[in-house]
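In what follows, a single structure is set out as structure tokens and then discussed.
Note that one protein chain of the assembly has been removed; the remaining protein chains are unaltered in position.
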Amino acid sequence: MSAINLLIDIVLLTMLVFTTIAIVRSRSLFAIVMLSGIYSLLSANIFVVLDAVDVAFTEAAVGAGISTVLMLATIGITGYEQKKRRSISRITPLIVVFITGAVLVYGTLDMPAFTNPSNPVHEHVAPRFIEQSPTEVGIPNMVTSVLASYRGYDTMGEVIVVFAALIGVLSLLGIREKKTDPVYTEPPPRPILQVMAKFMIPFIILFALYVQFHGDFGPGGGFQAGVIFSVAIILYTLTFSQQDAMDLVPPWVLKRLAALGVLIYGGTGVVSLLKGGNFLDYNVLAHDPIHGQHYGILIIEFGVGLTVACVMILIFFAFISRGDKNP
Amino acid sequence: MNFIIDALSWACLMLGCFLGISGAIGIFRFDEFYSRAHAASVTDTLCVLFIISGLVLQSGFNLVTVKMIFIVVLLWLTSPVASHALIRSAYQTGLKPKLAITRKESSKRTQS
Amino acid sequence: MILDLYNYWVVIFLMMSGFYTLIASNHLIKKIVGLNIFQSSVFMLYISMGKVAGGTAPIAAEGIDTYSNPLPHVLILTAIVVGIATTSLALALVIRIKESYDTVQENEILELDRISDEETQA
Partner (left out) sequence: MFAVTCLAILIVMGIALARAFIGPTVYDRILAVNMFGTKTVLFIAVYGFLTERPEFMDIALVYALINFVGVIAVLKFVERFPPPSAQSDE
């Protein structure tokens, strides 16, 4: 890591520290949400500086789009301000935190230096992924090949966790469909925004598709594409109305598609079992192992994208329809 | 030839940096929201244009250039709209510009 | 060199700030924000570990032979999406708590619980 990169890294991390201090000290929930937005932008920058482009991509889509929207929807329901009165003392938590922090810092003193290529973490599994994956799996993006092929089990678990979170949110909140139609006025209340949104939404969807299918070669993949797609629908909901969005993508369809995505992922595994390989071993999907890997990764990334997009849109619908009930 | 391109992109990048920093100073030093918004939104678009064109000069013509042109187009479209929406909702929720207040006071003063 | 461990110390600082917010704050949403900071400090730790000096992003290209470690990236990429899903679950719980207790302050919730316990015993 050259000096200038190290300097940029340190400056960004220091900004992150200040942002965190501001978040911890702030009382206004709105300021906290805005600072969390900055926090996520900064951490995406740091991920880029530390070479984790795929992670930065995910953080970009999640942190700038969905996280802010969900936090704001919740604050809209629960109210703006923290109360001034504090009943818990601050001393005990501070002591606990300082002792734990001191122990952890003491622990880092034995750690090998940052970015050293001979660190233990770089010596075991990673060299095989780096050296073998372009020939074994046949795609240049090692993150995608590890995600979808070598560690396919893990990713399947993650997709199921996301799906389970959806089930939890839906059983806690549910989605209310409004009975009354929204009122349309001429001209619409926010003409410039609506024109702009109409222009942007096709771009966002096109970009989501690009990310979905270009994930083998550049940063991207199913997770990112799903989140970006859901951001397009969120933009539509924000500039038009919730009823319009629910007519466009009805929740009952989304629920089935979210389940279908998990089914596609698991089904690929079962097909590879039936064809005589191991579970999620794509080599047997086609005559040529490399082609099999290609098909397998393409199919399961599609399943991941479908599930993530539907889950995010449904969670968003659940939150804003709650907000209509208790203003 | 290379030297000319390098010099041009230096000039573009430095101009972009200058505009960005002047916008940042504006957002920090001005004493009222509307003038801060003015400083930020006016410099933002040109800063993006200069920095990205400096990069385009360096990269030549390929997929990266196309993406960068997309970035410029998108930021030029969204950034003014965002500024407009921001200032409009600030005005509608009752944040009065300082200028309007002082003008009203001064007109009162001249009347009396 | 002292800067060799700077990343890890920032990670520890973030982790402890999140921890402090989690235990010292009275407001449930702020607790969730603290939890998120804690979570992202772990992300930062993994990504810092994956960086290799002189390496670039792990996407194979011509003429590059040092890549950063792709494994932490995979773990954190999925963790971010799972993190937003679980955060939304926590926020949904906060909304339900607000609806049934009409407050999101922890001490007031505990107080209301205590009152209802006493009523059932009496």
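To keep things simple, chains are lettered A, B and C as they appear, and every chain counts its residues starting from 1.
Methods note: a contact is a pair of C-beta atoms (placed from the backbone, for glycine too) under 8 Å apart; a residue touches a chain by one contact, two chains touch by 3 or more.
Just so it is clear, the model here is predicted, and its values are computed rather than measured.
Visitor: For the chain that does not appear here, which of the shown chains does it touch in the whole complex?
Guide: Within the full complex, the chain left out of view touches A, B, C.
Visitor: Write down which of A:A126, A:I234 or A:V249 is the residue touching the left-out chain.
Guide: A:I234
Visitor: Touching the missing chain, which residues of subunit C?
Guide: Contact residues on subunit C toward the absent chain are 56-57, 59, 61.
Visitor: In terms of residues, what is the contact footprint of the unshown chain on subunit B?
Guide: 6, 9-10, 13-14, 16-17, 20-21, 23-25, 27-28, 33, 36-37, 40, 44, 47-48, 51-52, 54-55, 58-59, 63-64, 67-68, 70-71, 74-75, 78-79, 81-83, 85-86, 89-90, 92-95
Visitor: Which parts of subunit A face the unshown chain closely enough to count as touching?
Guide: Interface residues of subunit A facing the absent chain: 4-5, 7-8, 11-12, 15, 18-19, 22, 27-28, 30-31, 33-35, 37-38, 41, 44-45, 48-49, 53, 56-57, 60-61, 64-65, 68-69, 72-73, 75-76, 80-81, 193, 196-197, 200, 203-204, 207, 211, 218-220, 224, 228, 231, 234-235, 238-239.
FYI, only the chains that are shown with their structure count from here on.
Visitor: Would you identify the shape of the chain contact graph, picking one of line, ring, star, complete or other?
Guide: Graph shape, chains as nodes and touching pairs as edges: a line.
Visitor: Express in whole angstrom the distance between the two chain centres, defined as the mean CA positions of subunit B and subunit C.
Guide: 34
Visitor: Indicate the whole-number Å distance between the mean C-alpha point of subunit A and the mean C-alpha point of subunit C.
Guide: The answer is 13 Å.
Visitor: If a residue has to touch 2 or more other chains to count, which residues of subunit C qualify?
Guide: If we look for residues of subunit C contacting two or more partner chains, we find none.
Visitor: Where does subunit B touch two or more other chains at once, residue-wise?
Guide: In subunit B, no residue touches two or more other chains.
Visitor: If you look only at subunit C, which of its residues touch subunit A in the complex?
Guide: 1, 3-10, 12-17, 19-21, 23-24, 26-30, 33-34, 36-37, 40, 43-44, 47-61, 66-89, 91-96, 98-99, 104-105, 107
Visitor: State the interface residues of subunit A toward subunit B in the complex, per the touch definition above.
Guide: Residues in contact with subunit B: 190, 192-193, 196, 199-200, 203.
Visitor: Per the contact definition, I'd like the list of subunit A residues that touch subunit C in the complex.
Guide: Residues 1, 6, 9-10, 13-14, 16-17, 20-21, 23-24, 29, 32, 36, 39-40, 43, 46-47, 50-55, 58-59, 62, 66-67, 70-71, 73-75, 77-79, 82-83, 86-88, 90, 93-94, 96-98, 100-101, 104-105, 108-109, 111, 113-117, 119, 121-122, 125-126, 129-130, 134, 140-143, 146-147, 151, 154-155, 158, 161-162, 165-166, 168-169, 172-173, 217-219, 221, 223, 226-227, 308, 311-312, 315, 318-319, 322, 326 of subunit A touch subunit C in their complex.
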